[in-house]
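Dropping a structure here in structure tokens format, bear with me for questions.
What you see is the complex with one protein chain gone and the rest in place.
Chain IDs A, B, C, D and E follow the sequence of writing; residue 1 opens each chain.
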Amino acid sequence: MVGELKDIYIADLASFDEGKLFDGYFLVLLKQQRTTKTNKPYLNLILGDKTGQLEARIWTPEDPRIARDFERGDIVKARGSASRFDDRLQMKVDQLRLAQPGEVDKTDMLPSTTYDVGQLWAQLLSFVTSLRNPDLKLLLTTILDNSTIAASYREAPAAKQLHHAWLGGLLEHVVSLCTLADRVAPHYPLLDRDLLLTGVILHDIGKIRELSWEVGFEYTVEGMLLGHIQIGAALAERTMDSLPAFPPKLKTLVLHMILSHHGKLEFGSPKLPMIPEALVLNFLDDLDAKMQAVAGEFDKCAREGKSPDELTNKVWALDNRQLLNTKLWLGKSNV
Amino acid sequence: MVGELKDIYIADLASFDEGKLFDGYFLVLLKQQRTTKTNKPYLNLILGDKTGQLEARIWTPEDPRIARDFERGDIVKARGSASRFDDRLQMKVDQLRLAQPGEVDKTDMLPSTTYDVGQLWAQLLSFVTSLRNPDLKLLLTTILDNSTIAASYREAPAAKQLHHAWLGGLLEHVVSLCTLADRVAPHYPLLDRDLLLTGVILHDIGKIRELSWEVGFEYTVEGMLLGHIQIGAALAERTMDSLPAFPPKLKTLVLHMILSHHGKLEFGSPKLPMIPEALVLNFLDDLDAKMQAVAGEFDKCAREGKSPDELTNKVWALDNRQLLNTKLWLGKSNV
Amino acid sequence: MVGELKDIYIADLASFDEGKLFDGYFLVLLKQQRTTKTNKPYLNLILGDKTGQLEARIWTPEDPRIARDFERGDIVKARGSASRFDDRLQMKVDQLRLAQPGEVDKTDMLPSTTYDVGQLWAQLLSFVTSLRNPDLKLLLTTILDNSTIAASYREAPAAKQLHHAWLGGLLEHVVSLCTLADRVAPHYPLLDRDLLLTGVILHDIGKIRELSWEVGFEYTVEGMLLGHIQIGAALAERTMDSLPAFPPKLKTLVLHMILSHHGKLEFGSPKLPMIPEALVLNFLDDLDAKMQAVAGEFDKCAREGKSPDELTNKVWALDNRQLLNTKLWLGKSNV
Amino acid sequence: MVGELKDIYIADLASFDEGKLFDGYFLVLLKQQRTTKTNKPYLNLILGDKTGQLEARIWTPEDPRIARDFERGDIVKARGSASRFDDRLQMKVDQLRLAQPGEVDKTDMLPSTTYDVGQLWAQLLSFVTSLRNPDLKLLLTTILDNSTIAASYREAPAAKQLHHAWLGGLLEHVVSLCTLADRVAPHYPLLDRDLLLTGVILHDIGKIRELSWEVGFEYTVEGMLLGHIQIGAALAERTMDSLPAFPPKLKTLVLHMILSHHGKLEFGSPKLPMIPEALVLNFLDDLDAKMQAVAGEFDKCAREGKSPDELTNKVWALDNRQLLNTKLWLGKSNV
Amino acid sequence: MVGELKDIYIADLASFDEGKLFDGYFLVLLKQQRTTKTNKPYLNLILGDKTGQLEARIWTPEDPRIARDFERGDIVKARGSASRFDDRLQMKVDQLRLAQPGEVDKTDMLPSTTYDVGQLWAQLLSFVTSLRNPDLKLLLTTILDNSTIAASYREAPAAKQLHHAWLGGLLEHVVSLCTLADRVAPHYPLLDRDLLLTGVILHDIGKIRELSWEVGFEYTVEGMLLGHIQIGAALAERTMDSLPAFPPKLKTLVLHMILSHHGKLEFGSPKLPMIPEALVLNFLDDLDAKMQAVAGEFDKCAREGKSPDELTNKVWALDNRQLLNTKLWLGKSNV
Partner (left out) sequence: MVGELKDIYIADLASFDEGKLFDGYFLVLLKQQRTTKTNKPYLNLILGDKTGQLEARIWTPEDPRIARDFERGDIVKARGSASRFDDRLQMKVDQLRLAQPGEVDKTDMLPSTTYDVGQLWAQLLSFVTSLRNPDLKLLLTTILDNSTIAASYREAPAAKQLHHAWLGGLLEHVVSLCTLADRVAPHYPLLDRDLLLTGVILHDIGKIRELSWEVGFEYTVEGMLLGHIQIGAALAERTMDSLPAFPPKLKTLVLHMILSHHGKLEFGSPKLPMIPEALVLNFLDDLDAKMQAVAGEFDKCAREGKSPDELTNKVWALDNRQLLNTKLWLGKSNV
């Protein structure tokens, strides 16, 4: 492209002047051939980067400044402008080419944790180190030392769409939960802290195969048919079976932690929590997911410029409730 | 005991004259020390045999004709009479001794299938033989050739209390389902008969460890915490992992059959049926269990001497509905 | 129209080149006057044929090649092209005239069973012939001999939108159910095959007045206010009352089969199944409807060119579940 | 019996001195042979009269003062005393003989409306007379002129156990509803008063065959399998079909009123109210049944001597809620 | 504007010729800057008057005939035409100016009761006068004599969107309910008419602060967080606390009437009705709201020109049921 314009992220477009030109790197999440009413062909795209996704239209696919050879999964550099159609933001792309290898970091193309993954991982390992039960410590070490598992664990999102739906989201969620469990465990003497932390670290591990995050976040077919609870329980069981002296009763408890962590049959747990550690895991997991949804919604409202007196949009993860940001609403003068 | 009386089964007592003496062999399912209002000690028992269970009282535990040394799990010979208390049948035991080894067959002490187990097993194996898919056939053969598994599969009840709650009930239910699936499969060309039959044969296999049937039918702790769906899926997965060339996609489908066979999340399936074979398995399994409950209730009403114009009792497995026995009600003259 | 182009069906348009001209005969399901933003009048239509329905626009209603005199319910010949608007296929019509009488078969204008209706009818009658109970056989013969009823029974769809929503769908569904019931009945000796088949043949007969299928498939007002269960029960009752010696108990059972066949109060059955035949009818009816929905969805995915690794769309009749086509997914090499 | 004692009703026994002798006429609702722990035979009875039912025991069935020849359904004269066992009142019967024909009125043996049935019937007919629509008036007259129907309509209870569960209860409930509907109808001009009253009078008419009230209140087999909604709709339909000029649209509405009056599918209505008259019928029917349950519970608490500050027992017909009797609680001094 | 055209209300536009010019006064409910695909700025508005709301577009905001200085909440005079876009009516505005003070009545800009508010208020007061209980009469007089409360009570809508969603709707609904309660109360002697009427008059009084009706009907933040039940109970409690001799038991009952009037926990009542007056209030409130929804839907269908044989649209307040207008459907000839 001739002159370089300001590079922009998708989330910035909401507040960008309509019609003003921008440049940006994007991941192609969808590419479709279409025709206008007047039988002119055009391209319908969904483009994404780490801040979100947006529909885009190329009205002049024959323009030489539009590359021919890009497909779903490619990273492209695009120049265009934003406009609103029927209240929905849309991108109009005037120029587009494939990004050069090395020109842009792939992890910039998908939403990603704002924390340092290395630090999160170190935190996770230090929780493992803090365990006193040698069998549970060995189980966790064995799993996290597996380099394939570890690589996926560091990258996986915690969900396709709801809470922590970004690269590193699983790890971020688990570390948050470890910290929280560590605060809550001493309050109830009947809790076995080691079993609780083991449950925290393994409860969602099946997501590393339930989801794929190559091009956007998708369920795998295996993930759809089996679910992360079954996948995770199988992974844990296989590992425990490989440890010569793992106590059978403890194995049953670890599996029960994974199986029951959704807390209700209708949420896909085949068993309800029947030990105190499983009960607490379900509560904290649910609380942490919901608090993340609250925080995410407050951030979104801030980006959208909502006034402190306005309630948020309806939040799916909270039964479509609207929320109020306490601190903004009270403001300085009142508290 | 001095003179031998007619030996009797528990189910016969309902129509036995109250107060008339009988002899019988029973399994001791419960034994408790109690005291009467006037501070006299007595024994409270639950005795069982293959036809049912009954509360029993020994009002004179000090009587020399009452053995001292029997415990829960023992088989005893007892002499006594039946009476009704507050509408509930009860046994009064006057004499009791431990049964001699060999004097009575243990399998007579618990409810048991009315079919020949050897024949049922042969039927099961012939269904396996009829499979064309070599991987599925190998999977089933491997599992059923395991002598520990096979022994349990032949003995296990299909449930603790509901349908097929008797020794051999699991096998009887599975063979009935195989026959039914074999009739239904050709009606829908999109069904893979081999996968369907594999699902039928493996769907409840986890019950061999979810339940125990040594002294009465009970859940094991492992069974309570994990459930037969998880136990069965793990058994199948371990076996498929042990077969060098088992196709991964097929493995996912087999596991999905087991996981989804309850048909609803709230019934403990972590996944809903998403392939036609799983859908059909859920329907046939549910139908067969309900038809068995209907047949069982009709038998019970016949034993209780209900008139053809009376509805049955409320049937738990059918949402506490009452039923009508069509054939009895219509009788000869009307149809 | 000047030169004849290739005649096309609506289902073909999905894979037709956008903008390319075609000819076709269609039934007018909706006709509305509209105005563009620039105050130009245009026509908004819904056109249908046996393969589906589509929105159509006539942007130049004043064009002499557009007939003035067509209305909802007419069959027209139209020339136009297809295009996609906001992901939805749409037809643009350039020429349109009323079809001549005889030029096209009316039954080509609505979705219709792919089976031969005469053959289906013969199959139905042969099931009736196979009954041994003379009262039930007389009841069915009396109803099916009524030429008005018979004509409607052969034409009626089984539903407005869900399973078997096409001309002849009711008959096709009933014959499938008869075959299935015939396979299942011998498996359970407590079933009265004649009563079961009678229930199968009469359970949905009220649909011949609940639905209308003149112009599209619609509910009648009577159908909305009374429902096919009540309409069918009344028809059966009236017929049984007209047979001098029909046994009263048998009449109650036949009515109960019709009333309870939806299996749950919340599905509109005023009574739950209380006899084994009603229980089985509800299961098989539900299974056959769901299997038809599965088959229909697999066909749709094939037409849409989905890959074997993709799940289907969400299927309304299966609680909005997505499905996987087992046979495609496994493919040749794996099974 | 030698000397005549004060005759007593069952409801009076709750406040009767335990152990004091009484005489009374009762209907035998159940008769069972039993044996005591010490093998002595005794009789277990349920006796009833218009004020209620009670368990009774005859410990000396061999006593010559105890008749041999009485059965379920007989009216007997009994002498005995009341006592409480485990908090449940029970009768001990010392003497018992069959009542002589004419000695006692059969309608005294079952709970019965406290209103004059003749007067209620006259009120019902005057509501019919007040209708202006000739077709609806003819329909109602035709039905109520049928002497079999009329006799049953005057006797039938409105339910087996819940509201208005007494002879004449159906008529009492319908007349109360007519009065209420008559008050409410003018408030909403869009209501057709004639159709509303027709619905009120016919909505529960199926109960005359759903229930039997010969010996206690029971469901008939036909009632269990079809339900009063279907039985009533069939009766109405048959009558309308017999009237040469009954308008078809009006017939549909009358049937819809009957079918939808339970207001919810899960309460057994196959259709929800879709016309204003059906909506109002459902509301008033529900309100009247609940208000009768409230009144009945208040009466019961008064009989039991509850204090004005105590809540009532849990009321089944009101979701097991406890109630407070406003007027008693406020008392004189507070209001 | 140059020449005056016919002034029009929003509800009239549905049947107005598309493209034909009209004039009208409207309240601006929303004003947004937008850009077309071709980067031309335009204005997106929602305009309302007492008959409804409509989206409007100003494609030429730079036109000197379009005022610059109007905002949300202003009343404007606009000239334009109506057209349908994707089945949704839309206004195209060509000229627009601020309305002069006095030129139009603000109450014409929001939907408003069709009754005379003064008369409704007088009716309400006469119900208060009819009370015999001096404490309840004093309570109501104290509240309604408060001029701030009285002003709001006369203006408030009864809901944001559902029944009686118009200025004066609260008062209209309450007066309708008073009349209805007055008719029903004498039918049930156990009802305290004074307490019932007090409940009717106070049950929704919290809506005067739950809703705002300055610019459209909105929930206040306080309304969202506390709800009208809590706001109303607090208002009543504060007033009763201010009356020196208000009986404590009566206070509890009045509060209970307000708290329980939604009749179910899941509808936001923290307590279920436990006194007869609360039970009746809940029934009548629900009935009146639903009958108003029926009447409103029938009016809407009349305006839309639906035929008497057509069912209405789905009505949200009636579980998305469709309704039939009895009187229209039967017509003259049939009844």
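Quick notes
Going forward, a residue touches a chain if its C-beta (ideal position, glycine included) is under 8 Å from a C-beta of that chain, and two chains touch if they have at least 3 such contacts.
The shown structure was predicted, so the numbers you read here are calculated from the model rather than taken from an experiment.
For the chain that does not appear, the touching partners among the shown chains are A, B, D, E.
Looking at D:92, D:137, D:160 or D:187, the residue that reaches the missing chain in the full complex is D:92. From the set A:13, A:28 or A:275, the residue in touch with the chain omitted from the display is A:275, counting the whole complex. Contact with the omitted chain, checked across A:122, A:151, A:243 or A:291, is made by A:291. Summarising the interface, subunit A meets the missing chain with residues 133, 135, 176, 179-180, 183-184, 187-188, 190, 192, 195, 247, 249-250, 253, 272-277, 279-280, 283, 286-287, 290-291, 294-295, 298, 311, 318-319, 321-327, 329-330, 334-335. By the touch criterion stated above, the residues of subunit D touching the omitted chain are 18-19, 81, 83-85, 87, 92, 309, 311, 322, 324, 329. Within the entire complex, the positions of subunit E that touch the omitted partner chain are 221-222, 224-227, 229-230, 233-234, 237-238, 241, 252-253, 255-256, 259, 265-271, 274-275.
To be clear about the criterion, only the chains that are shown with their structure count from here on.
Listed by label, the chains touching subunit A and subunit E alike are C. Within the contact network of the assembly, the step distance from subunit A to subunit D comes to 2.
The interface with the greater count of contacting C-beta pairs, when C-E is set against A-B, is A-B. Judged by shared residue numbers over all numbers used at their interface, subunit D and subunit E contact each other through mostly the same positions, with over half in common.
With centres set at the average Cα position, the gap from subunit A to subunit B is 46 Å.
Contact with two or more other chains is made by residues 221, 224-225, 253, 274-275, 311, 322, 324, 329 of subunit C.
Chains that are in contact with each other form these pairs: A-B, A-C, A-E, B-C, B-D, C-D, C-E, D-E.
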